[in-house]
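Heads up, the thing below is written out as structure tokens.
In this view, the complex is presented without one of its protein chains, the others remaining in place.
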Amino acid sequence: MTDVKNLEDLFQAKIDAEQKIEPKDWMPEKYRKNLIRQISQHAHSEVVGMLPEGNWIGRAPSLRRKAILLAKVQDEAGHGLYLYSAAETLGTSREQTIDDLLSGKAKYSSIFNYPTLSWADIGAVGWLVDGAAIMNQVMLCRTSYGPYARAMVRICKEESFHQRQGYEIMAVLAQGTPEQKEMAQDALNRWWWPSLMMFGPTDANSPHSAESMKWKIKRQSNDELRQTFIDRTVQQAEVIGLSIPDPDLKWNEATQHYDWGAIDWAEFNNVVAGNGPCNKERLTARNKAHDEGAWVREAALAHAAKKAKKKQAA
Amino acid sequence: MSNNPNNWPLWEIFIQSKRGLEHKHVGSLHAADPQMAIENARDVYTRRQEGQSIWVVPAEAISASQPDDAAMLFDPADDKTYRHPTFYTMPEGAKYI
Partner (left out) sequence: MSQTNALFTYTLRLADDLLILSHRLGEWCGHGPVLEEDIALTNRALDHIGEARNLLTYAGELEGKGRTEDDLAFLRPERQFLNTKLVEQPNGDYAHTIVRSFLFDAYHLPLAEALLKSSDAQLAAIAGKAVKEAQYHLRHSSDWLIRFGDGTEESHQRAQAALDNLWTFTGDLFTQDEVHQAMVKAGVAPDLAKIKAAFDATVDTVLSEATLNRPTDGFMASGGRQGKHGEQLGFILAEMQYLQRAYPGATW
């Protein structure tokens, strides 16, 4: 098997030299599989992520907020689409990828299995969830697989308003009536820990991490990204007068980072295993949209075939 | 790639951002027919004033060079520096050349 060994060496040499891998290049089967898994999970997260936020489109409290939220949730659909397209360059059809989501085989970010209970949750999701996602996405703009990196560049450009609109919602609520401030603090309390879980297991417990780092699919570890997120977000919370729900949170002069409390990994594993508050609702909603859209997709194809036939006959 | 006839085909999308510039590949999407592909491209890829003209091409119509051929195809140009204007020494003082 010296041939494969050579190919693998060449492949790794390319990666080490910061050259992007393109769809037609030879790649180790595990690299391909790892990428398909990661990109499709990412795509599913965008699409499932439309649901908790879409939940408040009809109840947005002003027309300005309503337009912003519509545009934001629409962007998530676009991001899902870019990512499904990137996955397709690896030889997996969108149909197959989506089937895996609908059957429950594929995973998506567990954060979207939490409910949005108040308007402040829309602020918290934008500020914290998009904030955490952006940390990952900025890193992924430099990922080794070309189509994935290109999709991420586009996504990062579009995402830049998402976190800001969420933070703006929180800032306005925090300066509002006592009821509004309470709503904002309650949302922060509920979304803080799940947001930290978004970065995935600790580096010591992350099954795919070492390989992903070697292949430069990932370029920073879960723990590094999580720490940066905490350092930035604590400051932002202070500015708007909200408190982070972590009694152990403390600035550490020596490390120049915040120390913080323990994540409840049992909760994380439970939600990943399908027992989160909204796992069932999310999958049911996606399946319903897919099933009820079947006749629409068929009709469009049937009409396109008829039109092509007519054109040929003419 | 799946060629399941029950799926909408894949299209590659090219957008011209300004008159006078080239159409650039921006990504792909699914559509049942060319008209739908153009409309979808408008909604997916030009929401932020990115374009003023759209080309759509069925993905299966694109032929691509093989990475293995890259050396044979592209390296021979490496030593033909005389194709570049900087290759030439101009007498000092000569203008507009």
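Letters are used for the chains, namely A and B, taken in the order the chains are written, and counting of residues starts over at 1 for each.
Methods note: a residue touches a chain if its C-beta (ideal position, glycine included) is under 8 Å from a C-beta of that chain, and two chains touch if they have at least 3 such contacts.
These figures come from a predicted structure and were not determined experimentally.
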Among A:Leu7, A:Ala71, A:Leu117 or A:Leu249, the residue in touch with the chain that has been omitted: A:Ala71
Omitted-chain contact residue, chosen from A:Ala17, A:Leu63 or A:Ala204: A:Leu63
Hidden partner chain, residues of chain B it touches: 8, 29-32, 35-36, 39-40, 43-44, 47
On chain A, residues whose C-beta touches the chain left out of the figure: 47, 50-51, 54, 57-67, 70-71, 73-74, 77-78, 80-81, 84, 119, 169, 172-173, 176-177, 179-180, 285, 288-289, 292-300, 302-304, 306
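One rule holds in what follows: only the chains that are shown with their structure count from here on.
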Touching residues (chain side chain B, partner chain A) in the complex: 1-2, 4-8, 10, 26-30, 32-33, 36, 44, 47-48, 64, 66-67
Chain B-facing residues of chain A, complex: 22, 24-26, 71, 74-75, 78, 81-82, 85, 88, 91, 93-96, 150-151, 154, 158, 297-298, 300-301, 303-304, 307-308
